[in-house]
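Just passing along the structure, written as structure tokens.
For this depiction, one protein chain was excluded, whereas all remaining protein chains were kept in their positions.
Coming up: subunit A.
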Amino acid sequence: METEALSGLERFAQTFLNWEVLVKYAPSILAGVGVTVWLSVLIILVGMTLGTLLACLRAYRVGPLSFLIVVFADVFRALPPLVVILLVFFGLPNAGIYLSAFMVLFVVLTLILAAFAEEILWAGITSVDKGQWEAARSTGLGFTQTLGYVILPQAMRLAIPPLTNRAIAITKMTALGTVIGVPDILNQATTAQSFSGNASPLLLAALAYVLLFLPFVIMSRWLERRYSWKKA
């Protein structure tokens, strides 16, 4: 009984904590971390900026423009990300447009994040009290100035927690790049797993994901503190 249990534990360790396999494949997984981090940073920077820009454009309430923004946001929030990735990756070449797997993943996830960020910020913008607009405009500030200096900072404060969640969610979706061959963490780990016939690289990948998100969580705390003021 005892020996059997021990051998079970040993087998478990052999499968998930094989030191030789870990050492051998750590460099490739580290390279995957680089790809995932780089991709995530790009997606978050461009996606958040684009989403903020769209929400601000929508604030001008130009009918056709607002309509287009709403259509964009709704379509990209409705479609499963994997569907869009495959559609773009396998569809665009038929149209004579060739993008690398990295570019496809970047563009698709950026647009999805922008769609969510736009909706979150729009909700924030519309929830700011009308009196804030009136007070600012009554001092001679223009529409754009009021939006930028008075409304957006308040909308941001409301948006920070949901935006952070979205940023983390979208970063996790970079793992979808595995399907089209982006050498991200998961791709490197699954490759290593199939070569070695051992699951240790997957555990290493999981650890890498955990370490990757810690800064995010810390940053979100910091942002929430920075933007937290009590309602007057």
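Definition applied: a contact is a pair of C-beta atoms (placed from the backbone, for glycine too) under 8 Å apart; a residue touches a chain by one contact, two chains touch by 3 or more; residues count from 1.
Going forward, contacts and distances are computed from a predicted model.
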Hidden chain of the complex, named as in its UniProt record, picked from "Probable peptidoglycan glycosyltransferase FtsW", "Putative ABC transporter ATP-binding protein", "Sarcosine oxidase subunit delta" or "Chemotaxis protein CheA": "Putative ABC transporter ATP-binding protein"
Touch with the omitted chain, as defined above, among A:Y149, A:F195 or A:W222: A:Y149
Among A:P64, A:G96, A:G140 or A:G197, residue touching the chain not depicted: A:G140
For subunit A, the residues touching the chain missing from this view: 129, 131-132, 134-142, 145, 149-150, 153-154, 157, 227, 229-232
